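A single protein chain has been omitted; all remaining protein chains appear in their positions.
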Amino acid sequence: MTTPLVDVQGLVKHFPGERGLFGLGAPRRVVRAVDGVSFAIAPGQTLGLVGESGCGKSTVGRSILRLIEPDAGRVTLDGTDVLATGARALRALRRRMQIVFQDPYGSLNPRMSVRQTLAEPVVLHRLAAGADVPKRIASLLGEVGLDPAFADAYPHQLSGGQRQRVGIARALSVEPQFLVLDEPVSALDVSVQAQVLNLLAELQRKRRLTYLFIAHDLAVVKHIADHVAVMYLGRIVEQAPVSGLYAGPRHPYTRSLLSAIPVPDPTAQRLRIALTGDVPSPAAPPPGCPFHPRCPHPKKNDRCRTERPSLREVTPGQLAACHFAEDPM
Amino acid sequence: MTEPLLRVRDLKTYFVTEHGRGTARAVDGVSFDLYPGETLGLVGESGCGKTVTSLSILRLIPEPPGHIRPGSFIEFEGRNLLTLASRELRAIRGNQIAMIFQEPMTSLNPVFTVGDQIAEAAIVHQGLSRREARARAIEMLQLVGIPDPAEGVDRYPHQLSGGMCQRVMIAMALVCHPKLLIADEPTTALDVTIQAQILELLARLQAELGMAVMLITHDLGIVAGTADRVVVMYAGEVVEQAPTTDLFARPLHPYTEGLLASVPRIDAPAAGGSGGSGGPRGRLHSISGQVPAATAWPAGCRFHPRCPYAWGRCATEPPPLLDAGGGAPGTHTVRCWLVTEPGRRTARP
Partner (left out) sequence: MNLGKWLALAAAGAVALLAAAAVRRRAAASAAGRRFLAHPTATPGVFILAFFVTIALAAPFVALDPNSMPGIVDLRDRPPSVLHPLGTDVYSRDVWSRIVYGARISLGIGALATLVAVTVGAGVGAVAGYFRRWVDAALMRLVDVGLSMPRIFLLLMAVALWERVPLAPLVLLIGLTGWFGTSRLVRAEVLSLREREFVAAAQALGAGPARVIFRHVLPNAAAPIIVSAALGIGNVMLLEAGLSFLGIGVPSPAPSWGSLIYDGWQHMAAAPWTSTFPGLAIALVVMALNAVGDALRDALDPRQEGP
C-alpha cells in the first residue's frame, strides 16, 4: 500500500495481575491484554478492529494514543514515532490523533456545558481566541448535525445520540488526521446508530480522516471498514480487506464469529458453527494456539496444542494465524 | 384454535415524574396474546415500553412512582393477574411464570452460592427439603450445560463468566418448569459467540419443556431466528404484530420498515472503499429524529413526526390497530393509516 498514516509494530501491553492477601503475596499471573499486535492503515482508510470482550481491542486503541503506556512496540503516525515522543511534543502530537469513546454517558464531563467542552481543546491548543471561539463551536456543532442552540445544554439534557455527536465534535475540534473510534455506536439504539455511522462516513470523506474502528459487531464493521483485523486474546488472528474477510474467512474463529451473528431474515439458512466453552481469560491463555480449546476445525491436531501459529500471509493481502489457513473449514 | 396462555388487554402503566414534569405514560394501551409453547418476540428500542410491559405482567413495577392503571387486564390461564392477592401472585412468580434479566452478573446475589439460589425457588414453591433441592439444583445445572455441575453448584457468581451466569439464571428460572418464561434482553450483555450458545440453549429447553417464551429484545436478528410471532412496540404502544416470516417479508408499519432498513447487514455485499479509493460508501437508511419523551407523546399517530409517509390525518387522528390481511383476521395488525390508504405509500426519495 501507499505509505501508511498509522503504522503499529509489535504492540505489547501486559497488566500485572492482582496480588494475594493485602498486596503482600506473590503477584498472580500477568494479564496479557495486548500480546504483539501489528497493522498499518493507509491515509483516508478505515481499519476495523473486531473481537469479543477481553480480546484487547480497546487497549490497542488507547495504547496508540498513549492514554495507556504500552510496554513494547512501535507506533508511527505520519512518520513520527509516537511512543518515543517526549511529554512536551506529545501535547502537539495529540492534536493529530483523537478518540471517540463508547459510552456517551461517561465520555462528557457532567459539569461542563457543551460550549465549555468544545471550547476547551480549542483554547488549549490556541486554535482560536476571543470572538472566534463561539464561531468555531457553532461550526463544529453544525458539522455533526446538532443545532447551535445545543451549545448551552448540559450532558444530562441530551440523548445518547446527541451526546455521542458532541463527543465526535470534541474530537474533531483539534483537526486531527487520525481518529480512534472505540465502539462508538455500541451503546446506541439501532436507529440512532445508523445516523451516527452515516455521520462518521461523511466526516471521513469531508475531512480526509483515517479511522481505527473498534467494535464487536461485525455487521457494523462490514459497513464502514476497508480492512478488518480480528483479535483474540491479545493477538490478531486474521487480517484482510473487508470483501475478502467476509466472503472467505481463513481462520476458524472468524468463521465461527460470522456464523454466530443473528441475521434479520427468518428465511436465511445458516449453518451455525457453535463454539463450546467460554472466552478464556487473558490472564491464562492456553498453550500453543490460543484458540485451540474451542476450535471447531475438523483437522485440529497436536500441532495446534503445542505450536503457536504465526500471523502469515495466506493470499495476497489476507493474513491468518492458523496452521490450516490454506484449508479453511 | 387453542386458548392463549397469556392475554394482555389495554395495559397502561404510568409513572409519576417529580416536579410536575408530567406523567410518563410508559405503556399506553398494549394488547397482545401469547399461546402455549410459542416464542413471542417483543421488539423495540429504548423508551418504547417493552421492559415495563414485562415487569407489569408480574406486577414488579414499584408502586410509587409507577402504577398500573385500572382498566388494564392481564389474564394468565384464565386468572386475572392484576386482581390476585399477593400470596397467590407469589405462587405464580418463579413457579408458573419466570423471568430472566439482561445483566446476569448483577442479577445474581453475590453472597449466595449458585446452588443456593437455584434451590431457593424449589424450596419456596415445591416444598423440597434442602438436600432434595440441592440435588435438583445439580440437575438443573446439568440441563443448562454447566460443566461439572456437582462442583459448580457451590460456586459464587463472581467466579463465573457472563455466559455461565446467564445459564445459572436460566436454571433458576426453569427449576419449577414454568409455563411461561419472560426473557428481558437475555443476551445483550454477552459476547456474540456466547449469545449464540444461550439462544440455542433456550430453544432446546423450550422444546424439551414445552414452555412459552416472551423474548424482549432490540435485536431484529435474534427475533428473526427464534420467534414465532413478533410484536413491535413504539412510544408505549404496539405498532405492528405479525408472524415472523410475514413481518420480515412485508413490514407494513413505517417504523418497522425503517428499523429493518437501518440495521447493517452481515449478509449484504460489502460496500466499496471510501475516500481514497473507489466511490462514496453507501449510506445506511436511518429514521430521522429521535424517540420522543414518555411525558409528551406526539398528538395523533405517535410516529408521525419521523414518518416519511405522514400526511394531514396522521397528525390529528391516532390510528387504531388495523387488520392488514395475511390470513385469518388478527394475524397481521398494524397501527397505521396506510392500511386504509395504501396509495400514499410512495417510494422514498
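Here are a few things to note about the model shown:
Per-chain numbering from 1; labels A and B assigned in written order.
The rule we apply is simple: a residue touches a chain if its C-beta (ideal position, glycine included) is under 8 Å from a C-beta of that chain, and two chains touch if they have at least 3 such contacts.
Since the structure is predicted, the reported quantities are computational estimates derived from the model, not experimental observations.
Contact with the chain not shown here comes from a single listed residue; of A:Arg29, A:Arg74 or A:Arg95, that residue is A:Arg95.
Of the options A:Leu5, A:Leu65 or A:Val228, the residue whose C-beta touches the omitted chain is A:Leu65. Considering the full assembly, A:Asn109 is the residue among A:Asn109, A:Ser139 or A:Thr315 that touches the omitted chain. Interface with the hidden chain, as seen from chain A, comprises residues 62, 65, 67, 90-92, 94-95, 98-99, 101-103, 106-112, 120-121, 124-125, 154, 156, 167, 170, 174.
One rule holds in what follows: only the chains that are shown with their structure count from here on.
One inter-chain figure worth recording: chain A and chain B are separated by 31 Å, centre to centre, where each centre is the mean of the chain's CA atoms. For chain A in complex with chain B, the touching residues are 42-46, 52-53, 159, 161-162, 189-195, 197-198, 201, 204-205, 208-209, 216-220, 222-224, 226, 242-243, 246-247, 256-268, 272, 274-276, 278-279. If you check the complex, the residues on chain B that touch chain A are 45-46, 161-164, 191-197, 199-200, 218-225, 244-245, 248-249, 258-260, 262-268, 270-271, 273-277, 280-287, 290-291.
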